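The structure appears below as structure tokens.
Of the protein chains in this complex, one is absent; all others appear in place.
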Amino acid sequence: GCNKKEDNALTVGMELAYPPFETKDAQGNPTGISVDFAKSLGEYLGRPVKIENIAWDGLIPALQTGQVDIVISSMTIKEERLEKIDFSKPYAKAMLAVLVNKNSNIKSINDLNQSGKKIAVKLNSTGHIYAQNNLKNAELIVLADESACVTEVVQGKADGFIYDQLTIYRNNQNNLDTTGAIFIPFQDAEYWGAGIQKGNTELKTKVDEFIDKFYSEGGFDKLTEKYLSQEKKTFEDLGFDWFFSLD
Amino acid sequence: MKLLSIFIRQENNKETNLQRAVNIIIACGAFIVFFFWSMKRLNLSFDFSVLLDFKYRLFTGFITTIELSTISLLVSLLIGFLSAMGSKSKILPLSYFCKTYIQFIRGTPMIMQVYLFFYIIGTAWGISSRFIAGVLILSIFEGAYISEIIRGGLDSIDATQLEAAKAVGLDSKQTMRLVIFPQLIARILPALAGQFASIIKDSSLLSIISVIELTQTIREISATNFAIFECYLFLGLLYLSLTFPLSMVTRAVERRFKYDN
Amino acid sequence: MKLLSIFIRQENNKETNLQRAVNIIIACGAFIVFFFWSMKRLNLSFDFSVLLDFKYRLFTGFITTIELSTISLLVSLLIGFLSAMGSKSKILPLSYFCKTYIQFIRGTPMIMQVYLFFYIIGTAWGISSRFIAGVLILSIFEGAYISEIIRGGLDSIDATQLEAAKAVGLDSKQTMRLVIFPQLIARILPALAGQFASIIKDSSLLSIISVIELTQTIREISATNFAIFECYLFLGLLYLSLTFPLSMVTRAVERRFKYDN
Amino acid sequence: MIIEIKSINKTFSDNRPILHNINYCDDLDTLAIIGPSGGGKSTLLRILGGLISPTSGELKVDGQNIEFSENKLILYRRSIGFVFQSKGLFSHLSALENIAMPLINVHGYSKNEAYETTNSLLDRFGLRKDGSKKPNELSGGQQQRIAIARAIAVKPKLLLLDEPTSALDPELTNEVLDMVNELRNDKMSIILITHEMGFAKNACSKVMFLSDGRIIEHDSSANMFSSPKSSELKGFLSKVLEWKI
Partner (left out) sequence: MIIEIKSINKTFSDNRPILHNINYCDDLDTLAIIGPSGGGKSTLLRILGGLISPTSGELKVDGQNIEFSENKLILYRRSIGFVFQSKGLFSHLSALENIAMPLINVHGYSKNEAYETTNSLLDRFGLRKDGSKKPNELSGGQQQRIAIARAIAVKPKLLLLDEPTSALDPELTNEVLDMVNELRNDKMSIILITHEMGFAKNACSKVMFLSDGRIIEHDSSANMFSSPKSSELKGFLSKVLEWKI
């Protein structure tokens, strides 16, 4: 029972705290790749777009209770999440990486999976889910803020922080004397999808169609050019797969 | 000897302005020195200029916090007053309804209340604005605490004052307005002031339903620039800039309303 | 008429057990019905069995919360007592030191205090255990509130009681133990009980430095099973199971210590 | 003024009877109620003043039945003055405001009229310069005088005083008693509870002796003190007189 349906707007939930995908400009207006992506989706559907900034924890409940129509927030398609909501087909992929403390002597993900090792993760993030399922020997330090996770590693309170490659790369560059980074892929790529209320196949079909169309028109290449030209070059230098090179 | 007397309270418990100033500086200085000493040990240095980029967002968040707490303050005063009266009512279902509300809200964490109210009750009854939902949740939460403060204050009003009101011929509304209310204010103001400060601070919990107030703004910023210490120190300063004047004002009002030693 | 009297308080303000029982059930019932009605409108249904998988973790988190709050309760009582005494001291730097502490802690949000204390002061001085750091932070935070409660209580003790203590020849320690303390307890217990409930609930804020207490456990579980409503409803129940008996116990103690209407 | 009390009983919530079947009828100008502590004096006076309701029984004032319902009582209360045994002043109001507030809010005086009346009363009672003090800044005798001033400000037909001199030092006691004595000239009917036997004897025309919730004796004050009939009153008077000068 929501009154949003009346004005036909497409309400998109995202956590605007993940630059450059979902973030805010200096005036506090939503900006970023996901925002532009959502706007294009709105155009395709013929509906005006309304962005709702919702904390990460609240995204799925908001979808469940119909407060938003769709979630486009760099959210990985996960089995656990599929029990509560549906996902569109993947529109991007990402790889996890690890920020490690210089002194902890960690060279690979297996070095982390030892008893006595401490891993910082952001609550509810893909890294959190991955560590919970695969790094059972280590102790998890689950935090609400990414900045706290980085601080833990910088101060040596945690041995590693598992997050996406881009964030890890940036924070490693900022703290070169205290941290190192592991970019060796240790899992299959993670695919980001748009979250849709369970059973809303009508919307899901249309979003899937739109993603195909957006790719075929080179929409993501344009967005990369606009927001991430610098990063793309770095990724190429490091030999990483790019977010939008799905095959 | 003369010098030492700056540090000793006079017999009559009064303090000179000089004493006050010197000792406030010493006390604050002690905290600041300790803090910076700790920072030195960690070789940390702060660069608050990283926050300059976000000045507009910080300002907006600050304003939202002020709006949120001001409105909630008024609404929670209303709720607190009504439920304090309700819990004293002769009509027992009403009385127990109010008591259950107070017990339940005070007994459970606000985070749970936020989730259940916003996503279940709020959605079911069509409260879609996050701001309005936030104000309601915060007011319902703080109302329970204010209710207890008011109840305590009412209990402490002397029965003879009410009898005197009867004797001079006041009706019940006049008694409330001319006798109970002014006496109540004087008694509960200190506790109420503490609760007002709590409202300002607790408003930050609404960030979990993405009311973008001050704390949420800082969290978003810290997720962008990863300058956790600068962000949170600045956050503390901003909150102090709200709570400190509040406590000064209430102390002044308190002095005006005070009538018994 | 007879039946209606169940819902009306008697003249002497006493309630029979039947009245109490019936009206509690009605009041709680009203809340529950409203809540489930809201759920119905959203077509939500709950399945609490999803929590069964996590019973061990829930239990551990529950115990951690109890440990955390019990220890913090004791430490914060100590801090609160000392700083209340300190703020009344004749030695002004000490007095202002305590006042600054109280003003600062009450004026800034706990999330800021948690981050600064844990990552700067804690790290600088080698407090690496999250649990110990958590206890310290929580105690320092709640201590400021308890301090104000104790100060208010001390202020309200009649000067004649202290003069009587002098007159019968008590020394200052005996006066504290035999006169001030028992009178203080009776007065501040209601406020203190509220603060104890706050300690239990505020301990959940330590989740931001990953002390795995009850709230953090629930958040982690909800990150796994995404059954957010079941998780948080259950969380509320668990907290109530701690705060409700606490409020019953303090009410009983209050009745025992009470000596003036 | 004719006061008629018909078989009034009073029981508080603990079900202990405090007043037993009180009957009294008299046309009185000044009545002193005396008797031992806990005898029910204040309770009876509060019923007469319409502050509490009797459990059963009737009260008639000048032939008119007093209905004990809150709405009716408000009007009755406005027609009488009441001075309490203690603490009868509003503690948040100054002496002046204590007198002026009921004038403005209950009796519809304009602010100017109210302050004029108040000031002339303060003058009369020698308290002009203390008008702005709060009750806790006034000495006991000053408080008592303000309470009396408040009670007589609207010139009530009936003035009820509950131990107006308790807890006062001897000088102040006499000051207050002098003032009450003066009020008799203002054509008010006065009922007062007092422990000052000298005052009851010399300044009041009638005396009632109340003990254990019953009227043991009542008569003109001359008769009561010169020839007490009951053993209770005799015992009471002898004890009271033991340490008198």
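For reference, chains read A, B, C and D in written order, and residue numbers begin at 1 within each chain.
What we mean here is this: contacts are C-beta pairs under 8 Å (C-beta built on N, C-alpha and C of every residue); 3 or more make two chains touch, one makes a residue touch a chain.
Since we're looking at a predicted model, the values are computed, not measured.
Considering the whole complex, the residue from D:33, D:66, D:80 or D:177 that touches the absent chain is D:177. Only one residue from C:40, C:166 or C:251 touches the chain missing from this view: C:166. With the whole complex as reference, residues 158, 160-161, 163-172, 174, 178-179, 182-183, 186, 257, 259-261 of chain C touch the missing chain.
On the side of chain D, the interface with the absent chain consists of residues 36-38, 139-141, 166-167, 169-174, 177-178, 195-199, 201-203, 225, 236, 239-245, using the contact rule stated above.
Following the convention adopted for this analysis, only the chains that are shown with their structure count from here on.
Considering every other chain in turn, the ones in contact with both chain A and chain C prove to be B.
Nearest to the overall CA centre, using the mean of each chain's CA atoms, is chain B.
Centre-to-centre, using mean CA coordinates, chain B is 17 Å away from chain C. Chain A and chain D have Cα centroids separated by 82 Å.
Looking at chain A, residues 1, 57, 61, 64-66, 144-145, 148, 151, 155 sit in touch with two or more other chains.
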